[in-house]
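Only one protein chain is missing from this complex, and each of the others stays in its spot.
Up next, chain A:
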Amino acid sequence: MHRRGVGAGAIARRKLAEAKYKERGTVLAEDQLAQMSKQLDMFKTNLEEFASKHKQEIRKNPEFRVQFQDMCATIGVDPLASGKGFWSEMLGVGDFYYELGVQIIEVCLALKHRNGGLITLEELHQQVLKGRGKFAQDVSQDDLLRAIKKLKVLGNGFGIIPVGGTYLIQSVPAELNMDHTVVLQLAEKKGFVTVSEIKSSLKWETERAKQVLEHLLKEGMAWLDEQAPEEPQYWLPALFTELYSQEITPEEAKEAIP
């Protein structure tokens, strides 16, 4: 009785088949690389054509930029990953966002001593627009968020914290966990928060509330008002709307430029 597959002959045949398969595997990969190279050239041409017709649209129309970015994300492409990518080179999207990144860093550095490294997206938007000057192209808040997402990789602690319908932008490597974030969200309504409010809204114990608030104080992101009528109030300078109109002073500007 012959058992199937057993025996020197069967083994030899199998080895031969595997070797042939591997060989074909090598050839297939090379073929595919060559194919990719060709398709890449074709794609580059298509992109050039698209750019010649619609480059201006991308530059001028923030809604179109959003659509463009969303479509890229859906198919698994990051047009902003490298300045050397086709998207950046031909559509010019790269320079737009990378320069915005520089401007965002400079504003955050200049204002850090005021707000501890936390700033609302609105204020950041205002200050960036001011810095860009009259003749520069307008930027939307969506543009800022995309630029900030790219800056995260530089390790400086850039983060985006959703609060009440808008965002707080963090630009320092301070650790802000869920507890801190939730308290920031609570404080967003009035610009300040108290221990009692935290206890009643979030159902925390006093100790936990105090720890979070002390951390924010230490980081310079919160200021303490002990003169408040009922109990001490913890204010977030990032949320003071009066500060929106305050110019960046020359001293602050010096701090911002390396």
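Everything that follows uses one rule, which is that a contact is a pair of C-beta atoms (placed from the backbone, for glycine too) under 8 Å apart; a residue touches a chain by one contact, two chains touch by 3 or more; residues count from 1.
Heads up, the rule we're going with is that contacts and distances are computed from a predicted model.
Think of the chain that is not pictured: of "DNA primase", "Coatomer subunit zeta", "Vacuolar protein-sorting-associated protein 36" or "Proteasome subunit beta", UniProt labels it "Vacuolar protein-sorting-associated protein 36".
From the options A:Phe68, A:Tyr167 or A:Trp204, the residue with contact to the unseen chain in the full assembly is A:Phe68.
For chain A, the residues touching the absent chain in the complete assembly are 22, 25-26, 28-30, 32-33, 35-37, 39-40, 42-44, 46-47, 50, 53-54, 57, 61-62, 64, 67-68, 71-72, 74-89, 94-95, 98-99, 101-102, 105-106, 112-113, 122, 125-126, 129-130, 132, 134, 136, 138, 140-141, 150-157, 172-173, 214, 217-218, 220, 224, 244-245, 257-258.
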